[in-house]
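After the structure tokens below, expect a handful of questions from me.
And now, chain A:
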Amino acid sequence: MNSYEYILEMRNINKRFKNLVANDNITFRVRPGTVHALIGENGAGKSTLMNILTNIQTPDSGEIYIRGELVEFKNPLDAVRHGIGMVYQEFMTFQGMSVLDNIIVGFEQKNGMFIDYKESRRKVEEICKKYNFNIPLDALVNDLPIATLQQVEIIKVLYRNADIIILDEPTSVLTPQGVQGLLDAIRFLVKQGKTVIFITHKLKEVLEISDDITILKNGRVTGVLSAKETNELELARLMVGREVMLQINKPQCKTGDVVLIVSNLKVKDSAGVIRVKNASFKVHAGEIVGISGIAVSGQKALVEAIVGLSTAEKHGEIIFCGRNITDETIANRRKMGMGYIAQDRTGIGSNKEGTIWENAIMGYHRVKGFKRKHLLDFNDINAFTNKIIDEYAVKTQGIGDKIKTLSGGNIQKLIAGREFLQNQKLLIIEDPTRGIDVGSVEFIWNRIIQMAQVGVAVLLISHDLNEVMQLSDRILVMYNGSIIEHPNSKVLTEEQIGLMMLGGVIDEVGN
Partner candidate 1 sequence: MMTMLGILFGSVTWSATFRLSTPIILTSVGGSFNKHTGVFCIAFECFMLSAAFFAAWGSYLTGSPYMGTLFAILAGLLLAAIFGMFVLNFKANPMIVSIAMNFGAWAVTTLLLTEIFGVRGYFHSPKIVNFSPIDIPVLREIPYINEVLNNQIILVYIAYISVVVGTIIMYKTPFGLRLRTIGINEIGAQTAGVNILKYKWIGLAIMGIMSGLGGAYLPLSGLSMFSENMSSGRGFLAFAAILVSKGNPVKAALISILFAYTNALTFTLTSYGIPSQLLQMFPFIAVIIVLMIGNLRNLSLTPVIEASE
Partner candidate 2 sequence: NSEPATAEPVASDEKTIAKKAVYITTSPLGNDFTDLIWSGFKELEKEGWEVKCIEVKEASEYPEQIRAMAAQGYTAMFTMFDELSNVALDLADELAEQYPDLHIFLLDTYMEHDKANVTSVTVDPFESSFVAGYVAAHMTDKKDIGWIGHKDILKVHRFRDGFIAGVQYADLGKNVITAFTGDPFDPVKGQETAKTMIKNNDIDIIYQSAYLGGPGVISACAEAGIKCIGVDNWQGYIDPCVFWSAVKSMDVAVKTLAEGHVSGKQYATSINFDIASGGAVYDQRDAGNIPEHLLLKVNQLIDDIKSGKVDVYKGFEQYKLNY
């Protein structure tokens, strides 16, 4: 029915950042009414290509054809007018505004000079109805769970009449159920005639949902495949350029003494809302305990209380190596051997204005070795920083470089090195591989397992259920502030855990 073969065609796109070639003569074609997956390592150039398509960035050279016609965008609005809409990896929500405002901004229905809220609302409601979304339009976006925010973002794109919808790593924040919901939504969108470009690091999803797959590596296209004719291993090889182990072989570790006991922990957030209710669990030396749960079920508050970033309510207890640390300072907890990898690697885990060495010693700068009395000991600092750089393969020019010149994966390796190389007793690790490519994921997973093998207790909190299942000896599920432990969590399937994350009850044998 169409007079064109490709609804979107990007030809010979080139884009350079200083000396870095982000897109090297890329040609990218999408058939109408299909789901087209765009995959590749971190920094392969996926987002850049999409940013060029949405005119957030301008290409150095190259042409874009939409429905067979050459188009030239002058601003992001032009892209929208041509029916291109993108759901960004970092959601583009406006804190403190209502969902409705978030959706309509930039494309408000007008009534003379004013926003016609009535008409706007009617249009948004119409879309919600058509695509089966159920969203409270008057709620402030701050209060919404991530999955809902994602729906808001999708509605936003639909509201702008997009035909080509780009989803940048949409599944990394969702539970399995959430992922299924999203995939269903995508299928539904395609049925309605939309075209979807799907960016992800998760090859399973790629194979499940997409029709065609384009693979980028180092800014170049290394393969265009049909999903029916390929498999995970081939995709991984094309992405990384070598064979990648997608399944970690985790040896059974000997578990030792109890390192961490959390009992009856209750935590309120800054607004006074109870986020953790009577949580109790134990972590042993040499054991990896995974905690999974949908977003805002309390993991963040739990971790903050254990690490000491927030204070728990009086009646609960956190016992670390036999000592009650409920009211201890962060510094003391760290001194006792508690390491922490924060989920937000640039906001909390590192200081982007700081140098590599400044980032490498944080948390341990008061440890003997880094200091003599009150002075910093630069010999030791240099030695330690170089050790991280070597052992954790951090790609950098020198330890005086600013962190902001490192890529996300390298920052994460630096942080991991910092926390792992300190003879810890307990490691609290949040989402260690979020947004990181398969090569680096493999690296970090291996390191975590190594830590457990040498007898470190690991508490792993991840939104990626696959990660939790691959690494953990035991899996705790967090639901609505409570910890649910299944007596034999290793026998559970992804779907069963997913169900628990949503509040379902699974009996002992797994029904």
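FYI, a residue touches a chain if its C-beta (ideal position, glycine included) is under 8 Å from a C-beta of that chain, and two chains touch if they have at least 3 such contacts; residues count from 1.
The candidates were selected such that all candidates are chains of the complex that A comes from, given by their letters.
Only a predicted model underlies this, so the values are computations on that prediction, with no experimental measurement involved.
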Interface partner of chain A in the complex, by touch - 1 or 2: 1
Chain A to candidate 1 touching residues, read off their complex: 54, 56, 75-77, 80, 86, 88, 92-97, 101, 104-108, 110, 113-115, 311
